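Excluded from the complex is one protein chain; the other protein chains are retained at their positions.
A, B and C label the chains in the order they appear, each numbered from 1.
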Amino acid sequence: MDFASDNMAGAAPEILEAIGVAAQARASAYAADDWTRRAEAGLSEVFERPVAAFLVATGTGANALALGAVTPPWGAVFCHEEAHVIDDECGAPEMFAGGAKLVGVPGYGAKLTPASVAETLERFPFGSIKTVQPAALSISQANEAGLVYSPEEVAELGALAHANGMALHMDGARFANALAACGATPAAMTWRSGVDVLSFGATKNGAVACEAVVFFDPARAKAFGHQRKRGGHLLSKGKFLGAQMDAYLQDGLWLRLAARANASAAKLAAGLIATPGFRLAFPCEANEVFAIGPSARFAALREAGARFYDWTTRALAADGAPNRRETLVRLVCSFDTREEEIAKFLSLAAGGAR
Amino acid sequence: MDFASDNMAGAAPEILEAIGVAAQARASAYAADDWTRRAEAGLSEVFERPVAAFLVATGTGANALALGAVTPPWGAVFCHEEAHVIDDECGAPEMFAGGAKLVGVPGYGAKLTPASVAETLERFPFGSIKTVQPAALSISQANEAGLVYSPEEVAELGALAHANGMALHMDGARFANALAACGATPAAMTWRSGVDVLSFGATKNGAVACEAVVFFDPARAKAFGHQRKRGGHLLSKGKFLGAQMDAYLQDGLWLRLAARANASAAKLAAGLIATPGFRLAFPCEANEVFAIGPSARFAALREAGARFYDWTTRALAADGAPNRRETLVRLVCSFDTREEEIAKFLSLAAGGAR
Amino acid sequence: MDFASDNMAGAAPEILEAIGVAAQARASAYAADDWTRRAEAGLSEVFERPVAAFLVATGTGANALALGAVTPPWGAVFCHEEAHVIDDECGAPEMFAGGAKLVGVPGYGAKLTPASVAETLERFPFGSIKTVQPAALSISQANEAGLVYSPEEVAELGALAHANGMALHMDGARFANALAACGATPAAMTWRSGVDVLSFGATKNGAVACEAVVFFDPARAKAFGHQRKRGGHLLSKGKFLGAQMDAYLQDGLWLRLAARANASAAKLAAGLIATPGFRLAFPCEANEVFAIGPSARFAALREAGARFYDWTTRALAADGAPNRRETLVRLVCSFDTREEEIAKFLSLAAGGAR
Partner (left out) sequence: MDFASDNMAGAAPEILEAIGVAAQARASAYAADDWTRRAEAGLSEVFERPVAAFLVATGTGANALALGAVTPPWGAVFCHEEAHVIDDECGAPEMFAGGAKLVGVPGYGAKLTPASVAETLERFPFGSIKTVQPAALSISQANEAGLVYSPEEVAELGALAHANGMALHMDGARFANALAACGATPAAMTWRSGVDVLSFGATKNGAVACEAVVFFDPARAKAFGHQRKRGGHLLSKGKFLGAQMDAYLQDGLWLRLAARANASAAKLAAGLIATPGFRLAFPCEANEVFAIGPSARFAALREAGARFYDWTTRALAADGAPNRRETLVRLVCSFDTREEEIAKFLSLAAGGAR
């Protein structure tokens, strides 16, 4: 019963196999190999346009490099006040953007809205030398409350961003889960809705360690090769990233893995909703379940071996906070979550014997 | 006939297998897993003292983080003027050290000597506010000319560094090759000779992507967890680094792989020395051969499919430069260099038919 | 009728004269001159202990250097969400602290309280590698709402800061006004209450361009000479800063100038309170008056030549916001505000003819 994080999952067999094949071969170093070239071509195909894509080994690296590429040191990045980039990356975006400022915007469900962003923007008058200047808007897809922006919502934020001279960045650590959830095409979810640069995650969804920074306008990526190298994020044996991404994109593996994780989460969420005493803090839209339930029951689950995290968030609905006998927890499903884990968890949540 | 770089090699089967095992398991994220713990313990054992070790995926990341940890923004790092850290990392050490200065020191064979370092130090008077302050000395082992510092040489530089308030960093991207070459113990080559922080490489020597930053005084690493995370170099599925390093250290695999690469290089070097028209630019001490020979012969080798790089260096002996019909090339052997590659190369070098 | 800013004032004759005297003399460059030495000694005397003091030409420079000296790149600086350091310095503290994070804390009257700081601190768990680590607490004295922290309030914040491993910084751009207002000694207001580093302002209070960064524990300032030089903030003809600060401290000039500005503000505030239709947004405690009044009346004042800024703040009391016919304005008095400016302003505010 392991629902602590999709970072604790293993790796998909198809991806492991690709690593094994690459391990038998000699290949040019520093991302000049055929696997990387195939991965890049695969991303252009997936997004239905020529993109500039750069593989790295970590999500924090991808986000920090992406934001650093579109934000000058005197710039501001706007994001939800509980976004991963502002809260969980130990200041990496600030480092890669040369000391820029990340500005948190409040809002239900870890979601930005045009109104909340516009209100925050008012504190950063254009051209004022006293104030850092708006440079980027960053949204997480799926986000930190497990919610998914629709392409229409993304497009509204994209329009606002561009009207204010900002780039739109999407932290897609769970991009596949978001797409699998809402059925939009990769293109509709990104550049057709104004996304300028995407952190395209694979690690949480079955890879060993692989993310892509995707620029939809390759001209914006002119210096990115240097930025990646300078950040220490260019792998010498780059083929091992290329092989992972190439396998991940083959025949829709990425969407299949995500759909599997989402289905597990949906089952878990439905089961909890049907269990007296439990309710959801946010709708379950992708592969994460934010559940509120009796603290004692969660304690019993932990004793029975279940792994998950207590959660704190300011992004609840006004009347949605747990009462003092309740706890809010986060339950994450991954591509390798097993049916019996869910069944056992639900049975125990319902008060069943172990 | 692939002698272009040990970065173009594959991966050792033992390491691949360890990745495969880790892929079947759930494990705590962010380096809190058992594989990582075993790797850390393994490094402490190898170095015969408790070390603070941090795994990362790239050598540039390891070097930049290590130098950043011991160098303030107003500090200077002294290294050979052709060191990897000053020439080939696109300013990563400068970035991670907040804009510190890397200062190149000239010298034969890419080697620092106490005299050359001392002479350079004179330009950086202690306490002068106009001048960045000496903070670190960095040496490569094996170095950029394929040479190996003896423990005695390291100790002399360590004493000089410490006498001037500098930390001694060793860029050990080819540390295993250096050790296998000279037979010193890891402890003798490092902390017993004054090394404070080591970039312990595995990638070039059979890993997929794995390096360790090793602090011999764990107190010096207090903030390093934050520095690594902030640099985007903490892998979420950290077990995959742990598994590589753990396998690498098991039963001396790392030294066996390095010995194999060194033996290949020795054979290649000996063969070239015995071939009329060829000579070595530097003695072959580890897994790299710097050879000078007829340009036409190298061209023919390339046409026959051999891969290697022409080389430029200011670190030759006074009378060692190629004449105008000659070319200096670098030939690198790795753990998976095959006997027949060497034999064919030597045969062609000697003017034999393909 | 110039109430726009104390930055728009002239300079005190005593300070100008000191500059004139220094201009006749040759003196060692880079702050090694006798004027600077006297200024440093004067600050030690004023604060009743040996301090390490460094003169610079700007308040933003002083704040950014001071915060940079006590905050690592992976650190967080806590301050009021409308503090000058977070809102009005275009990211200078972030730059000088290598990309650290400034975290805004809400609260009435631009004031931090132990409770509001403690609540914010909970989001930054000690030791978590995902989170930047608390490094400094910064308070403005007098603050952005014109309010003054009492020594007791400072001491409470100092205790909280130190208990959480943070340094306490005081942005004293209007330090003299704060002291003149509450009568505390410089020592009681700073190090006796836990202040570690102070930006000691003179510019707004009669100097041409002069601020001091004061470390109450000189050991903390060991690298500061390099940090100042590296920031470009060491004046070559340092005597001209020394001369200003020396004159500023002579015979209590600094407190006399501040008392004059405060008295003007008090008179202006009292007059407005007595004028039907006007009220204060915050008590007038130093040299700034935040007044709410009929928008039409302020428009008329402007037409009559009065200079002042409309103000926006989230730090009002719950019931304190202007209604839709009112405007909130900031009126600043300086050492050279003239009686007749105040009288004329009040007369016009009361609806009198110009």
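Convention: a residue touches a chain if its C-beta (ideal position, glycine included) is under 8 Å from a C-beta of that chain, and two chains touch if they have at least 3 such contacts.
Quick caveat, the model's predicted, so the values are computed rather than measured.
In the complete complex, the residue from C:Pro50, C:Pro114, C:Gly231 or C:Gly277 that touches the missing chain is C:Gly231. Here the missing chain is touched by one residue of B:Trp74, B:Phe175 or B:Phe200, and it is B:Trp74. For the chain missing from the display, the contacting residue among A:Thr36, A:Asn63 or A:Gln133 is A:Gln133, taking the whole complex into account.
Mapped onto chain B, the footprint of the missing chain covers residues 73-74, 87-91, 94-95, 97-102, 123, 129-132. Interface residues of chain C facing the missing partner chain: 2, 4-5, 7-11, 16, 19-20, 22-30, 56-65, 89-92, 95-96, 203-204, 208-209, 226, 229-237, 240, 336. By the touch rule set out above, chain A reaches the unshown chain at residues 30, 72-74, 98, 129-130, 132-133, 223, 225-230, 234.
Operating definition for what follows: only the chains that are shown with their structure count from here on.
Centrality by Cα centroid goes to chain A. One inter-chain figure worth recording: chain B and chain C are separated by 51 Å, centre to centre, where each centre is the mean of the chain's CA atoms.
The distance from the centre of chain A to the centre of chain C, each centre being the mean of the chain's C-alpha atoms, comes to 42 Å. The mean-CA centres of chain A and chain B are about 35 angstrom from one another, to the nearest whole unit. Residue positions 89-91, 95 of chain A each touch two or more of the other chains.
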